[in-house]
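Next up is a structure, given as structure tokens.
Shown here: the complex without one of its protein chains, the others still in place.
As written, the chain order gives the labels A, B and C, with residue 1 at the start of each chain.
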Amino acid sequence: MIDKKKRTVFKEGAITPSFIADSIAAHSRKNNIGAHDIFLGQVRNDLIDNKTVVAIEYTAYQEMAEQKFYEIREAVFAKYNLVCLHIYHSIGVVKTGEICLFVFVSSVHRKEAFDACREIVEQVKLLVPIWGKEIFEDESSVWKENK
Amino acid sequence: MIDKKKRTVFKEGAITPSFIADSIAAHSRKNNIGAHDIFLGQVRNDLIDNKTVVAIEYTAYQEMAEQKFYEIREAVFAKYNLVCLHIYHSIGVVKTGEICLFVFVSSVHRKEAFDACREIVEQVKLLVPIWGKEIFEDESSVWKENK
Amino acid sequence: MKINILVFGQLYDITKVSQLTIYEVNNTEQLTRKLIEQFPELSKFKFSIAVNKKIVQQNTILNNEDTVALLPAFSGG
Partner (left out) sequence: MKINILVFGQLYDITKVSQLTIYEVNNTEQLTRKLIEQFPELSKFKFSIAVNKKIVQQNTILNNEDTVALLPAFSGG
């Protein structure tokens, strides 16, 4: 039972805890799953030049990004024995403390879920054309740099 | 802001998606968190000698288990730079498709959350005196063996 | 000299009780021998022994009112 249909990754604004809960609940029907690894990226209140980040505004080259997400999914499904794999990324404004990235990997045994989830997160940050603009309290902003 | 108070790990029955959602939502106030890694163990419908597992009944040496969970928490907090760490394990009956283990690790950057979460899951399976009894449709059962 | 014994997992299927009391044993080796006399089936299983919640690898001296737990291989998670 492999679920790898193409779907939209981008969600307008923050990814909510209730959306995550619904995703988890939807997997209770997949009785061969033994392990889920979930990565959540949360917007930090970083201090940059004495100003505190209050939100990040995400923009993307969406057509290319969806293509990249699809390629990442295909490669990871080919490499690891997974049951399910879902990736969601915010577009638009996400406030500090809110979730902007949700990677959800399910497998029979835990090793595959752990390995695949980590690999996906690294590849999303490296390969997908998304840009974050960090917004401060005074509405000034700076383009985010990933480490 | 390090949160490492001692608490009860065991939950009677399955760990629900809404409980997980509430845990995630509670972390939106911790604005220095940039990454969460969540591991969920789900009860599988394994086929053993032609009988399908419909539930696992967990028992534990609870006093010793709580002590072990505490030691695992302390060691992981000492080793990794984490903001938050929560571990929940079911006791009693958990049906196939339901969640029996919830490890929730939060850090400023993703590397620590990934490393620590994986280490905790391995240690929980190795060090904590918990036993699962796999129950079949005909109410017969077999003691679970971890790989 | 009174030792409280706790039995877990598949070992419980042999003893049929989760708690029992053993008297007049001075160390974990004597204790194990006495338990196997009482429940010969126990000798077929591998299990660890915890004295007062700490797993002991070697023969360990026991004191009055110590709690000894018989722990088959863990299978949590």
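What to note about this one:
Here, a residue touches a chain if its C-beta (ideal position, glycine included) is under 8 Å from a C-beta of that chain, and two chains touch if they have at least 3 such contacts.
From a predicted model like this one, the values you see are computed outputs, not experimental measurements.
The hidden chain, counted over the whole complex, makes contact with A.
Of the candidate positions A:V83, A:V121 or A:I135, contact with the unshown chain belongs to A:V121. Only one residue from A:E12, A:D49 or A:E145 touches the chain missing from this view: A:E145. Touch with the hidden chain on the side of subunit A covers residues 41, 58-61, 63-65, 67, 89, 100-101, 121, 124-132, 143-146.
Following the convention adopted for this analysis, only the chains that are shown with their structure count from here on.
Rounded to whole angstrom units, the spacing between the C-alpha centres of subunit A and subunit B is 22. Rounded to whole angstrom units, the spacing between the C-alpha centres of subunit B and subunit C is 27.
Shared interface positions of subunit C, i.e. residues touching 2 or more other chains, are not present. Looking at subunit B, one finds that residues 41, 121 touch two or more other chains.
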